[in-house]
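Our next item is subunit A:
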Amino acid sequence: MLVNQFLFLAALLFCIGVYGVIARKNAVLVLMSIELILNAVNLNFVAFALRNGNADGHTFALYIIAIAAAEVGVGLGLVLLIFRNRRTISLDDLSEMKG
Partner candidate 1 sequence: MEMLRDHNWMLSVGTFLPLLGVLLLLVVPKANEQLIKKVALFTSIATVAVGVWTLFRFDFGNAGTMQFVDEKTWIPLIKSSYYIGLDGISLPLYFLSMVITLLVVIYSLDHIPSPGNPKAFFSLMLVLQTGMAGTFIAQDLILFFVFFELVLLPMYFMIGVWGGENRQYASLKFFLYTMFGSALMLVAFLALFFKTGAESFAIPYLVEHGGALAKNVQIWIFAGMFIGFAVKVPMFPFHTWLPDAHTQAPTQGSVILAAILLKLGTYGFVRIAIPVLPEAAKAWAPYIGGLAVIGIIYGALGCLAQTDMKRLIAFSSVAHMGFVMLGISTLTSFGMTAAMFGMVAHGLITGMLFFVAGSVKERYHTLEIARLGGILKQMPHLGWILGFSCMASLGLPGLAGFWGEFPAILSAYSPAAGLNETVFRVYMVIAALGTVLAAAYLLWLFQRVAFGEPKPEFAGGGHGHDDHAFHDVNKFEWFAWTPLLIAILVFGVVPNLMFKVLDPAVQVVLSGFKG
Partner candidate 2 sequence: MIHSVIAAATEWVSPQVDYHALAPEIILATGLCVVLLADLFLDESRKWIISSLTGFTLLGAMLPVLTLGLSESSVRSMFDGRYVVDEFSVVMKAMFLIAGYVVVLLSTKHVEEDEYWQGEYWFLLLSSILGMVMMTSSRDLVSIFVALEFLSIPAYMLAAWRKRDIKSNEAGMKYFLLGVFASAVMLYGMSLLFGAANSTLLVDLGKSITATGGLSALHALGIVFVIVGFAFKVSAVPFHSWAPDTYEGAPSPITAFLSVASKAAGFVALVTLLFVAFPQASGVWQPFMWVLSVLTMTVGNVVALRQTNIVRMMAYSSISQGGFVLMPLAVAGMSEVSASALRSVVVYMLVYAATNLGMFAVIIAVSRKTRSGEISSWGGLFSYAPGLATLATIFLASLAGIPPLGGWIGKFTAFQSLLSSGSGWGYALALIGAVNSVVAFGYYGTIMREMWMKPVPDGDTTRVVVPGSLALALGITCVATLVFGVLPGVATHFGDIARITGAFGG
């Protein structure tokens, strides 16, 4: 059964994504890492759908893709905003407020 490989791949992607989110300081890169995770999720869904012969997985995947697009849109918008205001998109500088 070749489902498991998909799952492993997904898991790997997930971990890379998480690592990216944690370790990257560039907002855009973090955004990309999150996309990675989402794709891992999609992969999972499709794979499970395939294994169980249940179309819901595909549907879910489609929803995710659509909404992910929206998210990225918003995200980039915000990045743009920040870049306008402070000429950098490094997340480290985003520490006006703490405590």
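Criterion applied: all candidates are chains of the complex that A comes from, given by their letters.
General remarks:
The rule we apply is simple: a contact is a pair of C-beta atoms (placed from the backbone, for glycine too) under 8 Å apart; a residue touches a chain by one contact, two chains touch by 3 or more; residues count from 1.
Just so you know, these numbers come straight off a predicted model, no measurement behind them.
Here subunit A touches, in this complex, candidate 2 (chosen among 1 or 2).
Across the complex, candidate 2 is touched by residues 7, 10, 14, 17, 21, 27, 30-31, 34, 37-38, 40-41, 44-45, 47-60, 63-64, 67, 70-71, 74-75, 77-79, 81-82, 85-86, 91, 94-99 of subunit A.
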